[in-house]
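Every protein chain but one is kept in place in this view of the complex.
Residue numbering begins at 1 within each chain, and the chains themselves are lettered A and B in the order written.
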Amino acid sequence: MSVRYIGAEVQRMEDLRLLIGSGRYVDDITRDRMLHVAFVRSEHAHANIKNIDTENAKMLDGVHGVLTYQDITSSFDLKRMGQLFPAPVIEQNITQYPVANEEVCYVGEIVAVVVAENRAIAEDAIEIINVEYDVMPAIIDCRLALEPNAPKAHKNSKDNLVGIIRTSFGEIDKAFKTADHIFRRSFLQHRGGCHAMECRGVVAEHDRSENTLTLWSSTQCPYLVRRSLADYLGENEESIRVIAPDVGGGFGPKAGFYPEEIMVPFLARFYGRPIKWIEDRHEHFVATTTQRDQHWDVEVACNADGLIKGIRGEVTHENGAYVPYGFLLPFTSLTPLPGPYAVPAVDVSLKAVFTNTTPNSPVRGAGRPYAIYAVERLIETISKNLKIDAAEVRRRNFVKEEQMPYATGALLRDGSPVKYDSGNYHSCLDKALVLADHASFKDRQSSARDDGRHIGMGISSYVEDTGLGPYEGTTVRVQPNGKVLVRSGSASQGQGHHTFIAQIVAETLAVSLEDIVFESGDTGKFPHGVGTIGSRIAVNVGPSAYEAANAVKDKAIKLASETLEAAEQDLELSSGKVQVKGVEDLSVSLGDLARTLSPKAGGKVPSGFVPSLEATSYTGSNGSPFASGTNVAEVEVDILTGNVKLINYSVAHDCGTIINPKIVDGQIIGGVVHGIGNALFERMIYSEGGQPLTNTYADYLLPLATEMPNIAIVHEESPSPLNVLGVKGVGEGGTIPATAAVVAAVENALEEFNVEIDYYPINPQHLTELIDG
Amino acid sequence: MEPWPSLKEREKGMASRKISLKLNGCEVSATVEPRLHLADFLRHTLGATGTHLGCEHGVCGACTVNVDGDAIRSCLMFAIQVDGKNVTTIEGIANPDKTLHPIQEAFRKHHGLQCGFCTPGMIITLEAFLKNHPNPTEFEIRKAISGNICRCTGYQPIVAAAMEAATNLKNQGQ
Partner (left out) sequence: MPMLNFRILSPEHIIDLNKVSDLFGIKENENHLSIGSMTRQSELLNSPIIIQSSPLISRALGYVGHDQTRNRGTIGGSLCHLDPAAELCIVASAYNAELTVTGKKGDRVIAMSDWPVDFLTPALNDDEILTNIRITPWQGSHGFCFIEFARREGDFAIVAVAVLIEITDHVISKASIALGGVAAGPVRLHEVETLLTGQSPGQELFKEAGLLAKKVDAMSDINFSTDYRKRLSGAFTERALHGAMAQFKGEGEGHG
């Protein structure tokens, strides 16, 4: 008999060691004779380096070396970093040098490297390094950057355009010509940075005897780091091992490939000693990729009954100084259009623009929150202007369950159609409204107004493409002692991979969870991987783990049928054994079967069998499962201060088959809080000259426990037909709609003042200005 | 630029000090540079890496440890300032027989951690708080952890864990 683990609220296997302080994050790693690195970073947003005087710094006791671009290139090809995600739409593919070669284009760009006995000494050295700059004009505003005489973010580039993309389908002109109404909205969206509680870090060690490099990096994508480093160095991928140890949060920006991941291994070879670099928070603000501004000018064409006929518009996207991550962020800003709605025509273009700020890359949700926000604002606009209830406008426009699978009309980059695989958007909306007690809200709202209080409720519905391919493989191998080794290409930053993957394998093989040994995040232990981004792990590893476990099961039964001389159909797996159904005594343990398949010298592998009781699968999903849901936020606005307080928050969420409800809820709650933070708090401000002004936690505000609401969750399960388990991703689903829900709630609370929120994060002062008209 | 004094000269000037303290109940001695902060001392000199650094400016709370009964930010204290004091870190929270403290058990039960990086600071904060406030309301717990930033959980599961821990601690008579 097997225990049902899939769908159970199993306690996480990861927790014990983390709870007792036995986690091993990159800064917890020490190697013999290890040296420490600190980077000298540009103080200017745009400048030419005239001279770097390192003489005094080199003489400081405890300093092993100070290197500039010139020092390094004498023996090493310090070329520009490669493009991680090439795309023809990128018109100016400017990537950075790991250490700046004369021109610096954002505050924080590396200009020199110090290696010392410890970090404090390295920073002492930095204080006496003198960098002379020829400051050049910087461009910060992405719209101004497109004007003809704007300063150029890169001195030698023709202009500040990175590239243009467009999502376009249906007959947009006809839609707008024949619509009863056209509404226009313009707004600025600003998403914030990574701010995982653990900053980045790299430890590298060069084994001179084997000529191999080992890197420990606080990364979401060890395989991407390995591939990128191998490509950069022109060396064998297999002689580089990248290990993601315990990682204290990722959220997107740890999924790239950074200059430090080139420099630290380079220094390990150069000095013949292990090297450690740990980012401090001050660096994190400028040295780790982030998301910032997008300006949206959009129009919606609809009929008198609120049925949308078309959406069109233009987006200006702040890219930052370099293009490390291709066009992924712009792509994901457009492909979610038109959201959960059956809109026949869409035509939105996006210009990505260079600015002299920290380069951008996806942060939880990537571009999807921007797109969903835009659509939801248009829905609210229709509701307000046509005086149709906001929930009703959504109901009328939603893709219906019967229409699944629904091709929106948009195309993915590879030319295949965007298709919503399954979902019941109407049901999610209704469930969310019930959870939020929407029915009684109008009464509560007018009652509050009688008391001089302004409360509001806002809805936001969304879809999310999850499970980005191509694969995330799993090997399941039974060991001779009966323990089951599961190795995967995934890498966890707290999403509970060990637990939910163990649940799948344990249920399939009828072993206990404790019998599963799980290893991931290590290129030395599993050959090919992609990384933990885009809500893709459950969708890719779930099926591969399931398939591998089933292949092991089949093999075990086949071998056991010979061993026990019983027909395969009379056998079952139970408690770590293969037994004749219902007859415990007639059994053979999985461990013994494994032993049989890996005999010692002189032994024999049974005929017709390949050695080892193991299987590997790279099967994922046949396309992108679309998660969906509706969020409802309830807020109170203090019209004196402009302060917004979250009173309640309700989520109806559909991520298909749920493997572990507690883990799913955890991802939703964490994601929602992140989105609320984007709506109210997180703002990375640069001066006109490109100086980061909000570069401490006193100025850059992250959500704290006191301002966050309790979040009620109800689930809808529309299994995905695209993979064997029916799972869909959930890592970003909380964040994607949250900002729109909060903003809608604020506008609802301030209905009598006719407030239209034109940018987020909502600043209390700005809200008072909007209220005062 | 004036030449920087040599490390030896600076060391003389900085006069590394010998300190003695109790860490998780054990006597420890070490010689430290005066400018070494407590968090780095615990992590790198003593190898107690369970305490984490998230911001080094006293806001995120990841570095919270207990000194003489008070939860404090170890990034804002120098190592030499704990000479003669009792320091408790996450490594010392579990019971002497290695069973988990009720707060740790409750975190596990309620999925109060995801990446685990803020968790030691959270637990130290809650341990001190619940000692002085055995009957907290949910909001009082949120206030108590308002000095600990979590980017993963959204706080709600941590609050649930703390509420359960409060009940269990009361029942244990601790």
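Throughout what follows, a contact is a pair of C-beta atoms (placed from the backbone, for glycine too) under 8 Å apart; a residue touches a chain by one contact, two chains touch by 3 or more.
Note that the structure is a prediction, hence the values are computed from the model and not measured.
K.L.:
Among A:188, A:610 or A:698, which residue is in touch with the absent chain?
P.N.:
For the chain that is not drawn, the touching residue is A:698.
K.L.:
Taking the full complex into account, find the residue in B:42, B:72 or B:90 that is in contact with the omitted chain.
P.N.:
In the full complex, the listed residue that touches the missing chain is B:72.
K.L.:
Just name the one of A:211, A:641 or A:754 that touches the chain not displayed here.
P.N.:
A:641
K.L.:
Would you write out the residues of chain B that touch the absent chain, in ascending order?
P.N.:
Interface with the chain not displayed, on the chain B side: 13, 34-35, 37, 56-58, 61, 64, 70-73, 75-78, 80-81, 125, 128-129, 143-144, 146-147.
K.L.:
Tell me which stretches of chain A touch the chain missing from the display.
P.N.:
123, 127, 282, 640-641, 643, 681, 685, 693, 696, 698-699, 701, 704-707, 763-765, 768
By definition in this document, only the chains that are shown with their structure count from here on.
K.L.:
Using mean C-alpha positions as chain centres, tell me how far chain A is from chain B in Å, no decimals.
P.N.:
Roughly 29 Å separates the two chain centres.
K.L.:
Tell me, which parts of chain A touch chain B in their complex?
P.N.:
11-12, 14-16, 18-25, 27-28, 30, 53, 56, 59-62, 120-121, 124, 128, 130, 195-199, 246-249, 251, 280-282, 493-496, 662-663, 665-666, 669-674, 696-698, 702-706, 708, 710-711, 734
K.L.:
Flag every residue of chain B that touches chain A in the complex, lowest number first.
P.N.:
Touch list, chain B to chain A: 1, 3-4, 6-8, 10, 33, 35-36, 43-44, 48-57, 59-60, 62, 89-91, 93-94, 100, 104, 107-109, 111, 113-120, 123, 139, 141-143, 145-146, 148-159.
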